[in-house]
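Excluded from the complex is one protein chain; the other protein chains are retained at their positions.
Right after this comes chain A.
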Amino acid sequence: MDYRLGTQCQFVQNQVMVNSEKDRASLLCMKALANRGRLDTVSQQMASHPQYLESFLRTQHYILYMDGPLPLPYRHYIAIMAAARHHCRYLVSLHSAQFLRVGGDPIWLQGLEAAPPRLQHLDHLNKVLAHQPWLTARSHIQALLKTGEQCWSLAELVQAVVLLAHCHSLCSFVFGSGSDSDGTPTPRVHHGTPPGYCLCDAANGNTTLSPPPAGPTEKASRRRSLDSSCEVACLLEQIKKSQEEIKERKGDRLHSQTLLHSDVEEEEEAMFSADPSRFVTDPEFGYQEFARREEDHFQVFRVQDYSWEDHGFSLVNRLYSDIGHLLDERFRNVASLPFPHSPDLKRAIWNYIHCIYGIRYDDYDYGEVNRLLERGLKLYIKAVACYPDSSKTPLCPLSWGPVKASEKVHVNLLVMEARLQAELLYALRAITQYMIA
């Protein structure tokens, strides 16, 4: 324990030295470190944008711990469900531990079937929101709110939706930044590290301070992806291939993971960091190209008809007080992050992510996306936004090698926030439609 804390303090200190002007970040990190005895890897990544980090932490704390209609174990369980959709071991184990800490029933962690039926009902919405949010319809909301023994109240549902969207998008960030311990090349690193060395920290510390170390597998895959004109279809194929490999490796990896974590808390987490697929039904359901489905009856979502500022905010704030302001601050902060490139690029990234999810802006020329975003970046964004699943794709994100790690963090933040907003928009629109009818 002592040893780990020591390394973390060192890390924080390093950070202070690297960007001494960002006292605020280090302060926040220190605070978090002092509070929990550990600094979660996500916060470390975001620490390069202190203002954003502040609003992120505040939102997260609010939805997980502060006033709200859902009981605390429910909140963490919903977070587990959401993270499991993307096989994000990191978040699943984190929330499993917190679930137990707030007094959740350990039996629930055996799998979704062990959870109360009310939470099981939420699974469908979870699935749709995670992968194809445009399918979210009034009928889903209606089914959940239909009066009965296991019905949801509107306020509870809104909190659940915010939680789901938050965690889905956080999966993207975790995946993009490589914080998921699963994402690191497994056996090699383990041999070389001293006992008590934290896997997550390694992944993190390295990525923020220097370019991520590329394992041999990664290098190979990068070459492959550069050779072939890696379109998404081809990408999917690769995913399937690699999936099989991973399944084989999974057994011993788990083993090594439990060995690694030394302190009690980690052990506790590791116990539940086993397969997230326990919380998932219909695992085949995944992202599908929106454009292809356009001929079907799915209409493009026009921001001009339902926007966060005008509509989403008012609804969500009405049903779950104060969350609107917190989310608003997050969106604002991410929009005002200092970006080394032109604001056009930022807008292009944002709109591209929304476009992937079928959300269009009337006042945007989508040709600009192609002009401004190189293919590698586009693929990276798409992979992080739509397939943030480390058990499936260790391949694609590496085809985009940004010059600076900070740039990557920035893009990851954009992806996360854009995705969060997209899911919220779809869900809230469905709720609005339900309320009108």
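Definition applied: a contact is a pair of C-beta atoms (placed from the backbone, for glycine too) under 8 Å apart; a residue touches a chain by one contact, two chains touch by 3 or more; residues count from 1.
By our rule, contacts and distances are computed from a predicted model.
**Student:** Would you mind picking the UniProt name of the chain not drawn here, from "ATP synthase subunit a", "GATOR2 complex protein WDR24", "Pyruvate dehydrogenase E1 component subunit alpha" or "Glutamyl-tRNA(Gln) amidotransferase subunit B, mitochondrial"?
**Tutor:** Options "ATP synthase subunit a", "GATOR2 complex protein WDR24", "Pyruvate dehydrogenase E1 component subunit alpha" or "Glutamyl-tRNA(Gln) amidotransferase subunit B, mitochondrial" narrow down to "GATOR2 complex protein WDR24" for the missing chain.
**Student:** Taking the entire complex into account, which one of A:E113, A:E289, A:D310 or A:E374 touches the absent chain?
**Tutor:** A:D310
**Student:** Touching the hidden chain in the full complex, which residues of chain A are there? Just list them.
**Tutor:** Contacting residues on chain A, toward the hidden partner: 302, 304-305, 309-311, 313-315, 318, 328, 362-363, 432, 435-436.
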